[in-house]
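Note that one protein chain is taken out, while the other chains of the complex remain in position.
So, subunit A:
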Amino acid sequence: MLTTNEELPEDLVIQILLWLPVMSLLRLKCVCKSWCDLISGQNFITKHLLHNQTTSNKNMNVGFLLLRREKTSHNYVFSKLPYETLEISSTQAVPSSCLGTNKTDKFDIVGSSNGLNLSSY
């Protein structure tokens, strides 16, 4: 699978990680303690936020977040609507850990800002 063992210096690794979505970063906090500290650090979080607002993929990331129940399965899903098109660009199931074990638990999104959501049960 892999042919190289060459190590990249930390500043380059940071620049690569800036391109990753939050989901991948949460997983990669497990890689080692220094990555965990790096990814959790305020400095990196701010950089990551600014990066996503200024790079070419910003149209994909800036927009509304919609919470809804799918007609067929009745499962909660998030949908992203970029400001540019106001059309659903991607849909993702709400993580089961957010819903608790009881599927009838109701929760509402109170507001969202810069990718942070405030929900109430």
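Please note the rule applied: contacts are C-beta pairs under 8 Å (C-beta built on N, C-alpha and C of every residue); 3 or more make two chains touch, one makes a residue touch a chain; residues count from 1.
Convention: contacts and distances are computed from a predicted model.
The chain that is not shown carries the UniProt protein name "SKP1-like protein", picked from "F-box/LRR-repeat protein", "DNA replication complex GINS protein PSF3", "SKP1-like protein" or "39S ribosomal protein L13, mitochondrial".
Listed for subunit A, the residues touching the missing chain in the whole complex are 1-8, 12-13, 15-21, 23-24, 26-33, 35-36, 55-57, 59-60, 84-85, 89-90, 95-97.
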